[in-house]
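Every protein chain of the complex appears in place save one, which is left out.
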Amino acid sequence: MNESKRILEVKELQTTFFTDSGQIPAVDRISFYLSDSEIVGIVGESGCGKSVTSLSVMGLVPSPPGKITGGEILYNGRDLTRLTDKEMRRIRGNDIAMIFQEPMTSLNPLFTIGNQMIEAIAIHQSEMSKKQSEEKAVQMLKLVGLPRASALMKDYPHQLSGGMRQRVMIAMALVCDPKVLIADEPTTALDVTIQAQILQLMKKLNTDLGTAILLITHDLGVVAEICERVIVMYAGQIIEEAPTSVLFKDPQHPYTQGLIQSVPDMRLKKERLYSIPGNVPKPGTILTGCRFAPRCKFAFDRCISENPELYVTADVHQTRCFLYEERKVKMDGNNTFVDS
Amino acid sequence: MATTPLLTVRNLKKHFPVKKGMFGKTVGHVKAVDDISFYVNHGETLGIVGESGCGKSTTGRVLMRLLEPTAGDIQFDGKDLTSLSAEEMRKTRRDIQMVFQDPYASLNPRHTIGKILEEPLIVHGMSDSIERKKKVQDFLEVVGLHAFHAKRYPHQFSGGQRQRIGIARALMTNPKLIIADEPVSALDVSIQAQVLNLMQDLQKEFNLTYIFIAHDLGVVRHISDRVGVMYLGKLVEIAPSEQLYEKPMHPYTQALLSAVPVPDPDFHKERLLIEGDMPDPAAPPLGCAFHTRCPYKMEICTTDIPQLIEQHTGHSVACHLYGSQGDNDIKQMEGSL
Amino acid sequence: MLSYVGRRLVHLIPVLLGMVFIVFMMIRAIPGNPAQVILGQQATAEAVAAMNVKLGLDQPWYIQFFKYLGGVLQGNLGESMRTRLPVADEIWPHLAATMELAFFAILIAIVIGINAGIVSAWFQNSWFDYIAMVLALVGVSMPIFWLGLLGQWTFAIEFSWLPTTGREPVRDPVNAITHLYIIDTLIQGRFDQFFEVVRHLILPGAALATIPMAIIARMTRSSMLEVLRSDYIRTARAKGQKMFWVVYKHAFKNAAIPILTIIGLQMGMLLGGAILTETIFAWPGIGRYIYEAISFRDYPVIQSGILVVAFIFVMINLIVDLLYGLIDSRIKYD
């Protein structure tokens, strides 16, 4: 479906954590891409590897213990995993920027907003004068909808509310006009009314500036709200990928189906929520068979011993489940697995 | 509906002093809970929603008298909780239990689950050790764990399991009312559903009454019979949940509901985006606390505090948009139910 | 801010009063009579009794205490029983000597300790980290006595680079004005002497710096390790900032408060005088001054000496507290 350029392409990425209790493949051979100006969501529960994926792209996996142990991360065709430290620093913040979950702690508490904004400019655009940088910073703060932007430059992070801080984070991330913005749970720590503002802002910036956004979240609502395409991760692997509308209408993987139905819907009251039995696996605990098999009610022998591939079930839809092998199984996702 | 409510709260206030200066002089108050009144009927679930800092958690703690209220009275099961002595309150607490957001922080890491669950029984005078152990095992099964789990320590459990333990502990004393403060917000979506279902099952089984405090509007709707919306220490709207979600009256409630992302990309709703942040609770605006962000702000909103007035049966709202018919007296509300 | 300082100073009064009282009682509880010590082993009993009257030691302790206190409140620190000089006059040259040494030592300790700690944290578990932390461990447990003599042997005798002892060239003594020789030599334009004074500072300064340096290095490391894990460090790195600036600008400022606290405490301790270092390097500092006063049971000197040291200690802590506010705008004094 996508004719535009793939600005970011991840191929067979594997990120492993080397701990005292063994090697944990937090991200296990995942492949996906992000096209120009696209908003893609990576959704999953805790420990599924979504954050490690984003940190891997940024080259910020805490090392030790983490390390990229395989695969490629192609940005405009350049493999980021092979870059030197210095080359990678030029990409970071300049071509690919990132914002984080905790606006409360993601800004350095001891430096003014202005200082931190200008720093971001100075790193990549050393030709700019101090005055120009300041103007640019103020302009960005205005762009993200912050009132009294120039006065704000002199404020310290603790003088700002969470929503304002997240706007500052976004302004700071976008100050060097990156082509890709990775947003790791950008609204999780915020109140709903503020979340709505931030999501709207991100969508607007995506439209106005053409910045491609990789949105990492656990909240299906947020995904539905702004993403064009969704990648579902479970236990370090991608288990399903589809355009948002397709995924919500026709979720294929039993996990995706369960997840969607677990969310209490504000629009109608159900007597009883669907719930996936069992617990979210800790990273690295399930290594053979389908990662979801222990919680899957469709699981059969093969699921325990063999890990399914990611089957392409339609042009735009991939699912890692034996039920979709050779696309024999067609189901109506709306009511198949509900109520039982 | 002639039954008296299990819990009736009238004009409850909790103000925290703000101290400053050389001698710790009190220069102002944060009105964390500012004159709220509501009731909870036997066997129902009252949801309390609001954004961070609105006073919903403080309300929960004041009801338990974990925090001493500044003013107001709390009628629980025929007793006025505010007038009880510390000892009487301690005894009464067996009837009111709390479930917290972070069960890990409230479980002593050095005690086994068995010991943790036994403790409330000892505190409330159940002397027979064998009987206590039996009860612990029963309740572990009730919340979906196993009897052998009693020998384990909190760190050996996942978040969802720990929340089950937290619930089991609350149930040990056969309480009438459980105040659950954000019980599922730390859990993964798939686990959250398990815990919500469990809570509903238990409510039926043990005829429990819940006060369910949360910021997730979807979760609150799912579990609640009636829902109250708080903003900056005030209760701005309270109604049966169906009615509140379908026909929200207060502009804040409307904004709140429209802000929630719905996991359905094809669902297009009319969005009421409100600007700005919640004001500083230490210096709330005059008049209606919401007027700084309200799209329908009128002159009167900046001067007069709107009273919570019943507009439809069981649906009260504190907003100048809806005139002043009716009576904000809580007794009136009870009578009309 | 000013009112905060005022309040802190007011709070200081009872602390110092309590200190004076405790020291007063403590030194009188230990056996040994100053009169006997002053008069020597030959003294007759009558002579000792006469000396006791002279020194006012025949009076009840509370009279002695209030007399002393009254004097202190009028700015009179008493008179040394041994040398019969006012303590206030006697103490300053010693305090100045100690201050010069302590500032020099803490400077060494800060520059090396902080950098070693930062680099250790930055390259956690590297060879540098291991070596630095082993050295820090050794540094804390190193006997100053041994270290000092080793330093003298190596740098003064074997290489003839530095002088062994003292704070000035003996044959070309500094003309003392402020008794801070670094300043005195500069005022007098004696740059040759200034250079000599610095040379005399190096060995005792390094010996005295060992323990604070090790403590500062370890504190810096642990504080930095904690800060380096925080979200804003990730943010700074995500901007593409060089690791050097991430560490030295973003992380260090945040790690600075506990380090500053430790530096303040260490500084206070150094200013209290380091008897061992002062003994080995023949440094005429306050530590030796008080120590000798203790051997002679020279009560006024012990009392006032400890009082002055305590006062300095508390003042340093006050300064450290005020510096917190300079580093972190969230800390307000009102």
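Each chain carries a letter (A, B and C) given by its place in the written order, and its residues are counted from 1.
Keep this in mind: a contact is a pair of C-beta atoms (placed from the backbone, for glycine too) under 8 Å apart; a residue touches a chain by one contact, two chains touch by 3 or more.
Criterion: contacts and distances are computed from a predicted model.
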Absent chain [UniProt protein name; select from "Sarcosine oxidase subunit alpha", "NADH-quinone oxidoreductase subunit A", "ABC transporter substrate-binding protein" or "Heme exporter protein B"]: "ABC transporter substrate-binding protein"
Contact residue for the chain not shown (choose from C:G32, C:G56, C:G70 or C:P143): C:G32
Residue touching the undisplayed chain, where the options are C:V5, C:A88, C:M133 or C:L149: C:L149
Selected from C:F252, C:F281 or C:Y299 as touching the chain missing from the view: C:F281
Residue of C:G78, C:G117, C:G139 or C:P163 in touch with the missing chain, whole complex considered: C:P163
Where the unshown chain meets chain C, residue by residue: 30-33, 36-48, 50-51, 54, 82-85, 90, 93-94, 112, 115, 119, 123, 126, 128, 148-149, 152-153, 155-157, 159-173, 176, 195-196, 198-199, 202, 243-244, 279-282, 284, 288-289, 292, 295-297
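Simple rule for what comes next: only the chains that are shown with their structure count from here on.
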Top-ranked pair of chains - ranking by C-beta pairs in contact: A-B
Approximate Å spacing (C-alpha centroids) for the pair chain B, chain C: 56
CA centroid of chain A to CA centroid of chain C, Å: 54
Touching residues (chain side chain B, partner chain A) in the complex: 51-52, 158, 160-161, 188-194, 196-197, 200, 215-219, 221-223, 241-242, 245, 255-267, 271, 273-275, 277-278
Complex contact set, residues of chain A against chain C: 58, 60, 62, 64, 85, 89-94, 97-98, 100, 102, 105-111, 119-120, 123-124, 156, 158, 169, 172-173
In the complex, chain A residues that touch chain B: 45-46, 161, 163-164, 191-197, 199-200, 218-225, 244-245, 248-249, 258-260, 262-267, 269-270, 272-277, 279-280
